[in-house]
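Each remark here refers to the structure printed beneath this line.
Rest of the complex left out; these chains stay put.
As written, the chains take the letters A and B, and residue 1 is the first residue of each chain.
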Amino acid sequence: MGGFAKTPLLRRLGASLAPKLMLVLACLLFGTTAALAAEEIPFIFNTFSFLIWGVLVMWMCAGFTMLESGSVRTKNTSMICMKNIGLYSIAGLAFFFLGYNLMYVDVGSVIGSFKFLYGPSAAELALVAGQEEAKSAVLAGDYSTMSDWFFQMVFVATTASIVSGTLAERVRMWSFFAFTLVLAAFIYPVVGAWTWGGGWLAGLGFKDFAGSTIVHSTGGWAALAGALVVGPRLGKFRRDGKVKPTPPSNVLIVTLGVFILWFGWFGFNGGSQLALGSALDVVAMSHVLVNTNLAAAAGVLAALLLSRPILGRMDLFATLNGAIAGLVSITAAPDLVDHHWAVIIGAIGGLVCTAGIRLLERLKIDDVVGAVPAHLVAGIWGTLAVCIAAGGNFGVQLLGVVTVGAFVFGSSWLLWRVLSMTLGVRVSAQVERLGQDAGELGIEAYPEFVLMPEEEDEE
Amino acid sequence: MGGFAKTPLLRRLGASLAPKLMLVLACLLFGTTAALAAEEIPFIFNTFSFLIWGVLVMWMCAGFTMLESGSVRTKNTSMICMKNIGLYSIAGLAFFFLGYNLMYVDVGSVIGSFKFLYGPSAAELALVAGQEEAKSAVLAGDYSTMSDWFFQMVFVATTASIVSGTLAERVRMWSFFAFTLVLAAFIYPVVGAWTWGGGWLAGLGFKDFAGSTIVHSTGGWAALAGALVVGPRLGKFRRDGKVKPTPPSNVLIVTLGVFILWFGWFGFNGGSQLALGSALDVVAMSHVLVNTNLAAAAGVLAALLLSRPILGRMDLFATLNGAIAGLVSITAAPDLVDHHWAVIIGAIGGLVCTAGIRLLERLKIDDVVGAVPAHLVAGIWGTLAVCIAAGGNFGVQLLGVVTVGAFVFGSSWLLWRVLSMTLGVRVSAQVERLGQDAGELGIEAYPEFVLMPEEEDEE
């Protein structure tokens, strides 16, 4: 600040500048055509970042849909489409009516407020309605709360998408939708309140940048609870100990789904910087995108190389899941770790996911798309890896993993049980054999294609 | 402005600051590395908004292609691909050679200028060519006219895509392309001149933010006219009053198409704010995106719940169309309505679309993908809903709906008739039975797959 002393005039100027005056001067300086106040600039950047990256995250929902609908047998493909367009809609509305407030508004230690309807700031609505004087109140925040809602909303849907994949081919549609409603309106927001909402885990210093635990493990725990309550598909695990192979019915659609997810993940992680309005933010965002890509690439190669020793074959499906696992693994700290650590974290993610696929088969847990290995196992790994690679506190990270796991698994298990005793969670054996498309929806996914009759399931 | 009086020096400074001087001072303040003039900042934001959102709207063309090519029977799938890549190309060039000028340049009350070739401002070309002194003339506008052209161009293609879906499986390719040419070069630009171009409807206060009427109903009316002239597919409506079911041949591709459209719609509606260069703009854009998503989600759920009472079955195809209808409905005023109104408007959109599917069947109008219910019926609803939810003038909104409808339907009907008498609008019965892929293109969409022989059509 030494340079200041040289110019007493300016110092006096600086000292006497009230904020209002600064604004006026700034406006003057911003010339004739543009009345852009200087503090609007970071506000625009931050808000636009939420919008554009949020749109990419919404697109991930299409990725999950493709991944899942290509993975299931053709007789259940339409139902996957129905569940995914439905879950995205339900999750979005549930987060509007309840979830957002529980997660972010007046969060104490455990949960936010039970206000009905998402309420954007009055100042923003006034500004949009033409009251220019509301601008200063709007600019008191760093970004539009509406853009924040949008960005947070698209995250909820991801959680529900994960559940859909695991339980494909046998869970009843309405029960799944009911579960989605509670997941998006309550379970996920509670986890979010503890962490991103500023609750007790955040207070302890728990680190989870874009949601290895908060989003992906949450989805994975909910899926695991569902898999246990709903049970495996008929004939999947045979009495003789053999596992019936159920290869994806449309491999290129699965691949397309993975590419969509990878693409959308740049929004998922990049947007989670939550700001774009400074050089620091945009440099951090660059760091995040580079790490995200490196981890995914490493996950692919690890799974490609390790699928033969672990699964007995060079496996495309495991390789594709390796990308997801690499992405999930880096999601806890893409902002903190060095690039070479991103490679290592992603590669180990690919490894634990591939091993997880094998483990689930051993445990006779039927996870149609491998969502539990890719999202839960890799999510746990990613959350703990923050300690190794970026100096997170191991105890706190572990505490986060365990408490989130206990809460989500417990509440999900309970909910699935309640649904089981009321709506019923499982389609009839007849519908399962016939396929949910014909049995529940009355539509075939590929009505003109001649398909193989499926071998009779042993029970 | 009271704070000003406290500092006479600054007041004098402010009073004497000529624009040129302000620029110089601004440059000084902007430091050594960056020579960014302050008024460039909103210019960059506005222009970039057109570009990035415009790119997303272009992507909607892929969405329509998937929606349509998955909806038709496999024997017509390739032709849908050909028509869609062709229509996007033709529409873009037609808008370059003629349409844009008719829509936006020197619009009187009814139509713009008949200049050949889109002409970007000379100042912009000079700046790009290296003439730094052109900058001030460029900055006299709020954004690059070239970016505006780009954004407007991608909208035209949407209109043509709607027509393609309705008339699938029987319209001749070259006639369809000829229609597209006139639609993009003349019909759509005239509607656009009346409204966004500043013509007579705009003068009356007609409100249509991103084109419920201007884009979607225009496409819908053109499609309806075509459906009447071209007639239904052979055997679609039987003598005994039954309607031959023609389910989508590839359901997951239809679903992918809907997700692409939903994704792209954020560009369609978000970009229609036409600016990003102020806090007001970006808050409004956030509002728009939130409403867009809420309406689509509500459209999905409404169609899901209402398809059984209305159509007799829980219908995936109607549910997917519910998303489109919700999106079309909110498109007239996503900037004006409160969030809860967006939910209601979208839900009613899903309802009227589902009812519209039923109505068209009753009227024996053959609309292969349900584009008329989703784009025209929901578009009318959305345009009128502006009155209920956002204080639009009902008479003016209705006048817009009716006059645009009369003009587009009338001119389209005439054009289809002329094409019918010259090129012919309908493939021969033989080609229709064989499929347009084999009959017109000499290519099969799925040559290695064994397909069902189709049941013989009754005529």
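Keep this in mind: contacts are C-beta pairs under 8 Å (C-beta built on N, C-alpha and C of every residue); 3 or more make two chains touch, one makes a residue touch a chain.
Model, not experiment: these values are computed from the prediction.
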Number of copies constituting the complete assembly, 2 shown: 3
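One rule holds for everything that comes next: only the chains that are shown with their structure count from here on.
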Where chain A and chain B are represented by their mean Cα positions, the distance between them in whole Å: 30
Of chain B, residues touching chain A in the complex: 1, 3-4, 6-7, 9-10, 14, 17, 19, 22-23, 25-26, 29, 37-39, 41-43, 45, 52, 56, 73-74, 139-140, 142, 247-252, 254-256, 258-260, 262-263, 266-267, 270, 276-287, 289-290, 293-294, 296-298, 300-301, 304, 313-317, 319-320, 323, 335, 338-340, 343, 446, 449-452, 454
Interfacial residue positions of chain A with respect to chain B in the complex: 13, 16, 18, 20-21, 24-25, 28-37, 40-41, 43-44, 47-48, 50-52, 54-55, 58-59, 61-62, 65-66, 69-70, 77-78, 80-82, 84-86, 88-90, 92-93, 96, 117-118, 120, 124-125, 127-128, 132, 135, 138-139, 144, 146-147, 149-150, 153, 250, 253, 440-450
